[in-house]
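Below you will find the structure I want to go over with you.
The complex appears here without one of its protein chains, the remainder shown in place.
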């Protein structure tokens, strides 16, 4: 990737040319700005920050505030995070509950008529990715973003395969290799936005075209990154109904 | 349709949940002979990706899904086989669970039961596994919104780690046994990334105290504690189906409050025993060795571990 990543301030000024109330504290993004005659709420993680119990709880509270207002305000989930915070304290306190809670608030917001859009502009991984960007109705990315489950050297360690062989396999096997393009091919990321076009328009277009159902497995088949998932899920439903 | 397949490890209700195979757990959990599997092993819907890594495949990709009856109630069931690839989510494995949950939206069973046994995402199919976990979580909230309880049962050798831990906490209710661990980062992952001073993965007592069934039950991370038998899990699952919280704003507001309170109350604790002490446990050091009966008595005496906030 030759071009520099888009930064959060660049994203916010592109979305809200008239100004906004979005703040970043301890890497946690929260606030809103005027958008298409209404508002757009923003939550997120900036600066490659790991997501722990405290951060997940604060972001979830912000989402619930939006849901409580009940005016259909869309929610943008802007992500440049590390993975989940790996610590004894986080696990002692039940990090799985905090991360799932954050994801559930986003899923509830969606069910209550708040369009939820994920925007990955930097890194994200593992539990932090699942709890945030992947819990939105539709996830888009900016060029240079780098979502991953695990980096290749770590994959090499766990799978006991040589790194050079993994790197070679990664070129034509999107199902396991890190990176935005592979997440697009898997169907997790719906589209990559054009940094040279106005961002607000593109986000508005994404909101206007929200898929009604979860179409990630269909996209995965069409794009070749997840060749069988859609067929398998559909067959389970069909065979169950034949009961 | 395929006939019911029986594993010889199934010896009846006293079978250890921890030791049993996924198929044996289903056989013992449901009413005898009621399980009907879909996409059974004879269909050979195996992973299209593992051969690239020169790894053996399983006929069911480590995920068994189907329908059956639990004390007469129509239920849909999914079970992970923790011994195959650590029960990890790959493409087929995850898609079978996604399909089951989507089928539940149509069929409206009396409950969906998920028998967890997973280390999280299968690295060889990481992107597919991660995306499937996100699909599963969305589908669970839809199933719950439709009024169908989703009950998680956790007591297998692989526990419920990584994305499996997140899926678990998305369920309406959770049953856990002593051997069931629920967590996001596993002990080895924390140690590898942050050092043995942060988490000594060889300290098994520390692992059980921090991530094990008793700690999760005491702090509200699970709703029922079961003996390590198929019978105990069956009884607990039946009980929980009848009292599952709705998936709505009130429930999530209550969960928000519950999780904030937990952080405020225990956020400075270094060890689970400190948390148990603050909960009112007189002899925290004795908790790991308590029998199920003694542990239930302890829970009853604390009187604040049950909630409708998940």
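Should a chain be cited, it is by its letter among A and B, assigned in written order, with residues numbered from 1 in that chain.
Following the convention adopted for this analysis, a residue touches a chain if its C-beta (ideal position, glycine included) is under 8 Å from a C-beta of that chain, and two chains touch if they have at least 3 such contacts.
Criterion: contacts and distances are computed from a predicted model.
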item: Undisplayed chain, where the name is taken from the UniProt record, one of "YeeE/YedE", "Malonate decarboxylase acyl carrier protein", "Phenylalanine--tRNA ligase alpha subunit" or "Branched-chain amino acid ABC transporter permease"; value: "Malonate decarboxylase acyl carrier protein"
item: Which displayed chains the unshown chain touches; value: B
item: Touching residue (missing chain; options B:84, B:161, B:199 or B:225); value: B:84
item: Touching residue (missing chain; options B:55, B:146 or B:196); value: B:55
item: Those residues of chain B which, in the complete complex, touch the missing chain; value: 2-3, 5-8, 21, 23, 41-42, 44, 51, 54-59, 81, 83-84
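Going forward, only the chains that are shown with their structure count from here on.
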item: Chain A-chain B separation of Cα centroids, rounded to whole Å; value: 24
item: Contact set on chain A toward chain B in their complex; value: 53-54, 57, 60-61, 64, 67-68, 84, 86-101, 103-105, 107-108, 111-112, 126-127, 129-131, 134-135, 148-150, 155, 158-159, 161, 169, 173-177, 182-183, 186-188, 214, 216-217, 220, 225-230, 232-237, 239-241, 243
item: For the chain B and chain A complex, residues of the former touching the latter; value: 1, 36, 38-39, 45, 48-49, 52-53, 65, 67, 76, 91-92, 94-96, 98-100, 102-103, 106-107, 121, 123-135, 137-139, 141-142, 145, 160, 162-163, 165-170, 182-185, 189-190, 193-194, 198-199, 210-211, 215-216, 219-221, 247-249, 252-253, 255-256, 259-260, 262-263, 266-267, 269-272, 275, 310
